[in-house]
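As you look at this complex, bear in mind that one protein chain is not there, while each of the others sits in place.
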Amino acid sequence: MEDVQNHAADVSLPIDRVGVRNLLVPLKLGDRKHGVQHTVARVELGVDLPAEYKGTHMSRFVESLENWNEELGYMSVKRLLEDLKARLQAQKAQAVFRFPYFLRRHAPVSGAGGVQGYECTVIGELASEKPAFSLEVDVPVMTVCPCSKAISDEGAHSQRAEVRIRLRLNGFCWLEEFIEMAEAAGSSPLHPVLKRPDEKAVTESAFAAPRFVEDVVRAVAEKLARHPRVAWYRVEVESFESIHAHNAFAWIEGGTEAASSA
Amino acid sequence: MEDVQNHAADVSLPIDRVGVRNLLVPLKLGDRKHGVQHTVARVELGVDLPAEYKGTHMSRFVESLENWNEELGYMSVKRLLEDLKARLQAQKAQAVFRFPYFLRRHAPVSGAGGVQGYECTVIGELASEKPAFSLEVDVPVMTVCPCSKAISDEGAHSQRAEVRIRLRLNGFCWLEEFIEMAEAAGSSPLHPVLKRPDEKAVTESAFAAPRFVEDVVRAVAEKLARHPRVAWYRVEVESFESIHAHNAFAWIEGGTEAASSA
Amino acid sequence: MEDVQNHAADVSLPIDRVGVRNLLVPLKLGDRKHGVQHTVARVELGVDLPAEYKGTHMSRFVESLENWNEELGYMSVKRLLEDLKARLQAQKAQAVFRFPYFLRRHAPVSGAGGVQGYECTVIGELASEKPAFSLEVDVPVMTVCPCSKAISDEGAHSQRAEVRIRLRLNGFCWLEEFIEMAEAAGSSPLHPVLKRPDEKAVTESAFAAPRFVEDVVRAVAEKLARHPRVAWYRVEVESFESIHAHNAFAWIEGGTEAASSA
Partner (left out) sequence: MEDVQNHAADVSLPIDRVGVRNLLVPLKLGDRKHGVQHTVARVELGVDLPAEYKGTHMSRFVESLENWNEELGYMSVKRLLEDLKARLQAQKAQAVFRFPYFLRRHAPVSGAGGVQGYECTVIGELASEKPAFSLEVDVPVMTVCPCSKAISDEGAHSQRAEVRIRLRLNGFCWLEEFIEMAEAAGSSPLHPVLKRPDEKAVTESAFAAPRFVEDVVRAVAEKLARHPRVAWYRVEVESFESIHAHNAFAWIEGGTEAASSA
């Protein structure tokens, strides 16, 4: 049967990345406390394609993922990327996993517990020997407006905001670490369950720590800039202003590595 | 050329609705103040199909819309629906327009003005002589939590919330009327521009009017229940809680007309 | 500490439903083949609220869900709904779970296997003794256009389409049954992995079975109308036409039970 993909390309240009996207699969991954958690991931897999081939063999990506079936981690993603390179006869391979990561959160007074999901992305790339890893975590927090508080006789507008951390790492890190960094930077972390004494405590502590998006983004950037395993970072905060239909945002990019494309 | 659509259906069942969806078009419509505004709509057009025909003629929907090219209104939508019925040889026709509707909003102290867009939907249906109209408007507001305010030494959490009004009408109404009804029911309407004296006024008046989603939904439902041109309503309020990653919601359905499918 | 929720309502109107939405949680559920699968669900929980109470107690919904922690099924959802009614002192409770449900699919010639996720919703309602259940499944299929095939010297446009089945049940049913019903109604089911002999077989069998959205919706409706445990159904098919930027759709509603609101 004819292998059209192996034909010569009409236009002789190398392709930076070609692959499949939006593969929805169950995923297991380790967490710091419970050893393993089950979640669901949207997966993207890609490789480079030399100028001389018309097409890649798309079914091999899905076969590679089916065959992999491992718990997400440094070594397991490395094995997946090596397998992709071999199956697709490629120089570079990339795998992207987007999934909700669950942590238990406890109310500050009652201790009432509940699970909270954080949207995370793990990106592994393999060009030569050693894979490179990037992480993304989206962490919702509460912000109380310092200006509204300072000028009003009573109250201050507050709202949900989202802290989005993008990282290139040069060593292993837990997702928890960056989620906690983001939650500490807002006026308050969010909670799945708050009984009345908790709601009182959260309201009062949030009003004692009013924060602009500028304050939140700087607090996170300062920690990322000093982090020994963060080679590059971009942190963005977007607040869904409760007094406007539009949002406020701020971002800072930095790191020891020269900034490059997302 | 063969007309496959006119073949006999394999399964002899009438189809409630068949048509096209997600047509993106420029749209003009009248507003109470400026006569005409330009916006952009996603349009859905559909008709019934008798049991004996295999298919409808999809291109005629788009031709009908192209040919229409009128300002959105009671009479113009009636003409579109009559044209659809005639072109498609149908007993019933429906047209759905979803679009942002723009109103100017002014800050309470400085008077600083700005435009705010509200997601609206106008649905027209024609079975016999007289078209029936439904409206949907989504109105963002601010809510301040009454519980958080009552129990905390300082502050109260507030957040953006959305009031969603769904209506079946038995007469002509302006969209503005329902947008204003929703804005009046929250702790505060939202504003495109707020200078510092405005922000102080909005914060203070919102904190003087704390509202649960239950309060907001009841305030709107009470007005809709008494409205002479509202035959059926469903109002839902969803608040993007600033202390939680999840949302609170409440809805009430009512009206003089028996409730039927959305 | 003051219980503001127990205050009298400003507007004395009963609320049809009040609760929380967009709770993201890990979920286990049984499947026909493997006993149990792990997935992730977005959950909505709600109850009715009498006219005399200002508010419901939102934290109790999350506590009820936290406490539940069971595999999704008829008896477990009944227990959750009974617990919600008791905790919230309500007459009616409803729980909605939206989640991807995974099935293994095998290529028609090579037998190459892969997992495919289907967006499903399980809705349980408890008013008196016996819970009522609704199901929703969204099933992507391929459609080949019968008109394009009949009139063209070569080829026919094909595209991805989505079959959306909404059901009210009067007895227990597996999700698999309705997914298979939808997949059988299109020109071809979709496959996670297709090697070249598989792609040839799928292309040829799809072109031997061209289907309009009208054909697909009728084929599913005919089976649902005769199903002994389906009290009400609505089936919609939407095809993402490869020759247009807009979509074609068709829906049929029916059942032994009188149609009511979604």
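So that you can tell them apart, the chains are marked A, B and C in the order they are listed, and the count of residues begins at 1 in each.
Assume a residue touches a chain if its C-beta (ideal position, glycine included) is under 8 Å from a C-beta of that chain, and two chains touch if they have at least 3 such contacts.
Please read all numbers here as calculations on a predicted model, not as lab measurements.
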Chains in view touching the one left out: A, B, C
Residue of A:Val40, A:Ile165, A:Val213 or A:Val230 touching the missing chain in the full complex: A:Val213
Residue of B:Lys54, B:His157, B:Lys200 or B:His244 touching the missing chain in the full complex: B:Lys200
Of C:Gln37, C:Ser64, C:Gln94 or C:Gln116, the residue in touch with the unshown chain: C:Gln116
Full-complex contact with the absent chain, from A:Met58, A:Val109 or A:Ala231: A:Met58
Residue of C:Leu126, C:Cys147 or C:Val235 touching the missing chain in the full complex: C:Cys147
Missing-partner contacts on subunit C, residue numbers: 116-117, 140, 142-144, 147-149, 151-160, 188, 190-192, 194, 196, 199-200, 202-204, 206-208, 240-246
Contact set of subunit A toward the excluded chain (per top definition): 1-2, 4-5, 9-11, 13-24, 44, 46, 49, 54-56, 58, 62, 146-147, 150-151, 212-215, 217-219, 221-222, 225, 238, 244-253, 259-262
Residues in subunit B touching the chain absent from view: 1, 3, 23-26, 37-40, 59, 62-63, 66, 100, 102, 112-117, 192-197, 200
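Operating definition for what follows: only the chains that are shown with their structure count from here on.
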Top-ranked pair of chains - ranking by C-beta pairs in contact: B-C
Furthest chain, CA centroid comparison against subunit A: B
Equivalent interface positions on subunit A and subunit C, same or different at half: same
Per-chain Cα centre nearest the global Cα centre, belonging to chain: C
Gap in Å, rounded to a whole number, between the CA centres of subunit B and subunit A: 35
Length of the line joining the C-alpha centres of subunit B and subunit C, rounded to whole Å: 25
Junction residues of subunit C - those touching two or more other chains: 1, 23-24, 62
